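Notes follow once the structure below has been shown.
Here the complex is missing a single protein chain, while all its other protein chains stay put.
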Amino acid sequence: MSFIPAPISRFFHRTASPPHFYTLADKLLPWLTVLFLLLLIPGLYGGLVMAPADYQQGDSYRIIYIHVPAAWMSLFIYVLMAVMGGIALVWRMKLAEVMLISSAPIGAGFTLVALVTGSLWGKPMWGTWWVWDARLTSELILLFLYLGVTSLYGAIEDKRSAARAVSILALVGVVNIPIIHYSVEWWNTLHQGPTVSKMDKPSIHISMLIPLLLMAGAFKVYYAIAVLQAAKLELIKREPSAQWVKNLLEQNA
Amino acid sequence: MKPHRKQRLLLIGLMLIGIGLAATFALKAFNENLMYFFSTTDVAEGKAPRDALFRLGGMVVKGSVERPGADLLVRFKLSDFSKEVTVEYSGILPDLFREGQGIVAMGRLDGRGVFVAEEVLAKHDENYMPPEVADSLKKAPEAE
């Protein structure tokens, strides 16, 4: 009994096999790099040069063009990791484990960027580097979850059981994601409410919104590039004596 | 789907529901502690602590900011559009402090019912626009 048609399931198994995935990553990477630059350059130019200064915050609000996309990515990558964790636990798919563990440092990086740039924005605008309100605290917990995933994986010798432990941690931690997102609505916080995802009308002027969306796209593509690079390393680390790695060595030689 | 996989999927689903419920109850229990500040209505109704430091949030009432002396002392009224509380603060205000903006002040109530702040943080709203647009928005309601 299977609700996934056989050809599709076969396609996934083939693509998910390490050598196939490794070649596929190599094919995708140049295109992704081009796409990344196509989004990043107009995004940065639009955000730092073209967009007007804010009526209240002057030029300091330009931190938004990295702060908000980084914060979005910190949530997005964690949800993706939890999904990978679920797939790894149910279907015992090796590639899901590899993608999960390869995503963790990148997610931690984005979380760190969101926290640090938020702090650098908070000092001139709010008057403080840091407050323990619900939004900032839950985002800090997210950083610890990411670091927890990486260190738990490193601490367990057998990589199959390490991957299982990490999958469970990723799934448990996903409860923090809605808390971060809704913290500014459920509790009163120093952090303001959402700007772009508000239903009625986005409360950001169109000239400021376009670069923000470009930067968000650029960060997403950056994640794809970085996770493929990390996954390539992890695949070799997992099975250094596999035949496909030997073939790879011969190609390089 | 193979039965053992179905079982594992079910197990994960149950685990997620369990954690979600546990988190919901825990957050409900600590709801008060997760509030970053008290509102001015809380203070007027006596819900805010007496003789203890706490945070008070609200909108700076337009036209209420005054500097009674030559020093840094500032006096203004905070409001949540229902009750007002007078705040006194002596120190440097953040760049975003202005009338009609939200702030969060840390301090305590004195005998007169005045909130004496030791720290004032500005809370900014979620609106971003160029100054010209803000000006035209301001003019629009007046023209009607």
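Points worth noting:
To keep things simple, chains are lettered A and B as they appear, and every chain counts its residues starting from 1.
The definition used in the following text is that a contact is a pair of C-beta atoms (placed from the backbone, for glycine too) under 8 Å apart; a residue touches a chain by one contact, two chains touch by 3 or more.
The rule we apply is simple: contacts and distances are computed from a predicted model.
Taken from the listed names "ATP-binding cassette domain-containing protein", "Heme exporter protein D", "Putative acyl-CoA dehydrogenase FadE" or "Sarcosine oxidase subunit delta", the protein name that UniProt assigns to the chain not shown is "Heme exporter protein D". For the omitted chain, the shown partners it touches in the full complex are A. Here one chain is not drawn; of A:105, A:178 or A:217, the residue touching it is A:105.
Only one residue from A:196, A:210 or A:226 touches the chain missing from this view: A:226.
One of A:19, A:42 or A:124 touches the chain omitted from the figure, and that residue is A:124. Seen from subunit A, the chain kept out of the figure touches residues 48-49, 53, 58-60, 62-63, 66-67, 70, 102, 105-106, 109, 112-113, 116-117, 120-121, 123-124, 222, 225-226, 229-230, 232-233, 236-237, 240, 245-246, 248-249, 252-253.
Just so we're on the same page, only the chains that are shown with their structure count from here on.
Each chain gets a centre from the mean of its Cα atoms; for subunit A and subunit B, those two points are 30 Å apart.
Of all residues in subunit B, only 1-2, 5, 8-9, 12, 15-16, 19-20, 23, 27, 31, 34-37, 39, 57, 93-97, 101, 104, 119-135 touch subunit A in the complex they form. Partner subunit B is touched in their complex by these residues of subunit A: 1-4, 52-57, 60-61, 64, 86, 89-91, 124-128, 131-134, 171-172, 174-175, 179, 186-190, 192-195, 198, 203-205, 207-208.
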